[in-house]
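The complex appears here minus one protein chain, its other protein chains still in place.
The first chain written gets the first letter, and so on, giving A, B and C; residue counts start at 1 in each chain.
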Amino acid sequence: MHNMFKFFVLVTVILFVSSPIMAQDKPSLTPPEGFTALDTPNDIGNSISLLWQASANDKEGISYIIYASPLEDGPWLEQDRVLSTLGFKSDAPQYFGLSEENETWHFYEVTSIKKDPTDKNPLPITATTYFKLAISNGTDVIEFHSIVSAAPEGNWFDTSKLNVLIFVSIFSILILYFISLARKNPNLFIRHIPGLDAIEETIGRATEMGRPILYLNGLLDMSSLSTIASTSILGKVARKVANYDSQIMVPCYDPIVMSVCQEVVKEAYAEAGRPDAFKEDNIFFITNDQFAYAAAVDGIIMRHKPAANLFMGYYYAESLLIAETGVATGAMQIAGTDAITQLPFFITTCDYTLMGEELYAASAYLSREPLQLGSLKGQDYSKGFIILVLIIGTIASTAGSAFFINLFRTF
Amino acid sequence: MDSTILGGWIAAGLTLFMFSSLYKDNPFYRFGEHLYLGLSVGYIILKVIYANIIGGLYKPLFEDHQYMLLIPTILGLSLYTRFFPKIAWISRITFAFIVGYGSGLTIPRIIAGGIFQQIEKIITPLGKTGATWWEVFSGIVIIIGVASVLIYFFFSVEHKGIINKISRVGIYFVMIAFGASFGYTVMARMSLLIGRSYDLIEFATPKYYYATIVLLVLMVLILILYESMRKKEEGSEANA
Amino acid sequence: MDQFKKLAPLIVAFVMGVFFGLQYYIPHPFTDDLLTGMSKWFIVIGGIAMGLGIVSLFYSHIYKIKRRAPAWGFSFVMFIALFTMLGVGIYCANAEVITETGKQTIYGWLYQSFMVPLQSTMFSILAFYVASAAFRAFRAKTKEATLLLIAAIIVMFARVPMGEAIYAQIPTFQVGGMTIPPTIGNITGWIMKTINMAAQGGISLGICLGVIAMSLKIIFGIEKSYMGSTK
Partner (left out) sequence: MSGFLKKMSDLDKRVIFVLISLAVIIPLLYPLFIEINVNPEVKAVYDTIENLPNGSTVFLAMDFDPSSKPELYPMAEAVLRHCFRKNHKVIGMTFWVTGVGLGEKALTDIAKEYNKEYGTDYLYLGWKAGGYALVIQMGEEGIAAAFPVDHYGRETASMPILQKITHLKNIDYLVELAAGASIGTWYYYGKMKYKFKMGGGCTGVMAASWYNLLKIDWINGFMGGLRGAAEYEKLIDKKSKATRGMDAQSVSHMLIIAMIILGNIAYFANRAKGNK
């Protein structure tokens, strides 16, 4: 609205003034107000932003010329010519946010100093640099003598990620609050997860048949949450296996995951009071190649015929290769993965499948610890919160307000 | 016999060896499996030596003097304390280092990349100009789907009454989605088999001296021999 | 000392978790270099740790050979393959050999003639297992299984030319600018763009929350099982 009003006023003025002096053809180009230079916000510190207000001279054929120089009065080197109808603050929301007012400000990012406009390898900008602005309609050039300067520096906080920080804090407070709540009244209601209830029975059955239990941790490394969740479930499962004095085989895809699993299973046997029953070479490394691993695990399944196969963690196309071989040996199979693309194959081959989030809830569910169960309640409240946001957000954005969409913009 | 023909015989042989697991576990599959295991581990050792150790550690440390790399070296070596029970606990520090790094890195990225982008995608305005009533209906179906699936996964609420009904809707969405993506991938898997069949057919041509056919017949004969030998052995064991 | 053994890993996990949790919001070069530096560190740790994996693999196969376990001969095959690949890789990596599909090194020929067939054959076995899993699992035992079955059949039917040809026989008529029944491509398109996206959206939102909860529990030392304590 603001822009339109100014334009209207300008047109009437020109019409009124220019009618007697129509003969004069020199363009009346006024210097833009608010010409400033500043370190580009939210960046690593390798660029400077030049800002100046959009004005009446922004018309076809008019362009701004940017000059830079390392010294205040030093040689002014032409950097670039920018069309006056392009380059606004609103083009870079990651620096200047989403307010409407950005559309009325020109913006030019300087990342290097060129000796001349055709300079092929300009020097990256590091120290304080001075800038001048000029305007030209293709033929004559009018320089504006206001000089501004700025120095690039790394910023310590990226304001465009404020919304992420707020949501991280909300979720963390919700979850930690419910964990502390669980410390007070431990009897929290948690719905049954059939796949996890079946683990006890599955291990019992395997012990009766005198055949081992096979446990896989997926194909990611130890820094991925899917694998961490899988090793924590292994701890609880190994504890039950030790109580039944049965054996658990863990063929591994990654040496670090193998070491963690050896540590976890050893502790489980120790806590079950059977430290000597722990066989470290039941947890062994095969290979770090997807299909060689699948071929070797298939071989183990066909030869050792484990009575129970547990597939936890993240899987790729080899999931069906392993699970379908397991079906042929009549094993009881429980899978838990957050690999959404592989869930259809586990559902068609396993007796129980933990879907996505249930993999992460498994270790808390099996531990029965109030602290751990508290976090599940915190997750439920977060889910309720997201459902509300989805419904309100859609209604709001259908009604035309972009508030919600902008709230969740990520850069 | 230039290397292409030899390569053809090897490829045809190994393909038939691995396919033989479809019949049942047999020496051919075991041979292929162990050959593949050895080759892949050999390949990994080469990669580790040249890329990780020489490229990632030896050169930067000794030639470019990046002494900070001593820290990961110590962390990596500390994993070997596992062989000495008394000081095995030191390896836990490396576990914590990796697990802590993974957890810290994930939280903001999964909120920005996971939650925000999903929300941004779902709350797009329904009634965009020129949107047909069908698109508006589909938009509503998506929101109902996402909400009901989320409610299905509620942990601290009993699946009773209204919650149970909504969860049922949620699981229906999940099942249709999984059925569809299962059906969708069948074509991709089939084209893999088509690719192998092309090769096997090509290796059965005179140019490759009928490699596939010769190898197939040989394998079947040997398997029959192997089965009968095993039955005789089991027979003699049974009455021995 | 015992207390230190328990606390040290937890402190390390806390410091690493908090630092790399906040690093996301700090574009300053100091934190940026650390992130790139960290990926170099993990290349080193991964490389050194692979030694553990090789030791474990060699131990289990040598043990099998020494014990003359059933079919110990195949462990020999594994070692021969391993040392051949190593030998070729180290000593004659760039000895040339001319083949029909192009100039190749022996190493490249070894990869092309052994690894590619083995890998693509294992991958193509999925075509057989997709069929056997579909036959066994797609039984209309429950309402959910019936939906799974119907959706799979519709999509499989629509993806191939024969399906399109058969479906095209059904007479279509116009109702208010919409052809009824819609083309099978539109049906599968709608299922994948609407139902599938909604279900995947719901599940992945759930996963994100599960991951955040687990990360927080690890950073604050509530989830300690990766260190061996099963509590």
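General observations
Everything below uses one rule, namely that a contact is a pair of C-beta atoms (placed from the backbone, for glycine too) under 8 Å apart; a residue touches a chain by one contact, two chains touch by 3 or more.
Keep in mind that this is a model prediction, so the values were computed, not measured.
For the chain that is not shown, the touched chains among those present are B, C, taking the whole complex. When the whole complex is considered, the residue among C:Ala127, C:Ile195 or C:Ile218 that touches the unshown chain is C:Ala127.
Of B:Ala51, B:Leu70, B:Ile140 or B:Ala188, it is B:Ala188 that touches the chain left out of the display. For the chain left out of this panel, the touching residue among C:Gln112, C:Gln200 or C:Ser215 is C:Gln112.
Within the complete assembly, C:Met162 is the residue of C:Met1, C:Met162 or C:Val175 that touches the hidden chain.
Think of the hidden chain as still there; on chain B it touches residues 22-23, 186-188, 190-191, 193-195, 197-198, 201. Contacts to the hidden chain, counted on chain C, fall at residues 99-104, 108, 112, 116, 120, 127-128, 130-132, 134-136, 138-141, 149, 152-153, 156-157, 159-165.
Simple rule for what comes next: only the chains that are shown with their structure count from here on.
Taken as a graph of touching chains, this assembly is fully connected, with contact between every pair of chains.
Here C is the chain whose Cα centre lies closest to the centre of all protein Cα atoms.
A straight line joining the Cα centres of chain A and chain B is 23 Å long.
Centres computed as Cα averages put chain B at a distance of 4 Å from chain C. Multi-chain contact residues of chain C (touching two or more other chains) are listed as 21, 24-25, 42, 45-46, 49-52, 54, 57, 118-119, 122-123, 125-126, 130, 134, 148, 200, 203-207, 209, 211-212, 214-216, 218, 226-228. Touching of two or more other chains is recorded for residues 18, 21, 30, 32-33, 36-37, 39-41, 43-44, 79, 82, 92, 94-95, 98-99, 101-103, 105-108, 111-112, 115, 122, 143, 146-147, 150, 153, 174, 178-179, 181-182, 185 of chain B. Chain contact summary for the complex, chain C toward chain B: residues 5, 8-10, 12-21, 23-25, 37-38, 40-52, 54, 57, 71, 74-75, 77-86, 89-90, 97-101, 109-128, 130, 134, 143-145, 147-156, 159-160, 178, 188, 190-209, 211-212, 214-216, 218-219, 226-228.
Looking at the complex, you find that chain B touches chain A at residues 18, 21, 24-25, 29-30, 32-33, 36-37, 39-41, 43-44, 79, 82, 88, 91-92, 94-95, 98-99, 101-103, 105-108, 111-113, 115-117, 119-120, 122-127, 139, 143, 146-147, 150-151, 153-159, 174, 178-179, 181-182, 185.
Within the complex, the chain C residues that touch chain A are 21, 24-30, 32, 42, 45-46, 49-54, 56-57, 59-60, 63, 118-119, 122-123, 125-126, 129-130, 132-134, 136-138, 148, 200, 203-207, 209-218, 220, 222-223, 225-231.
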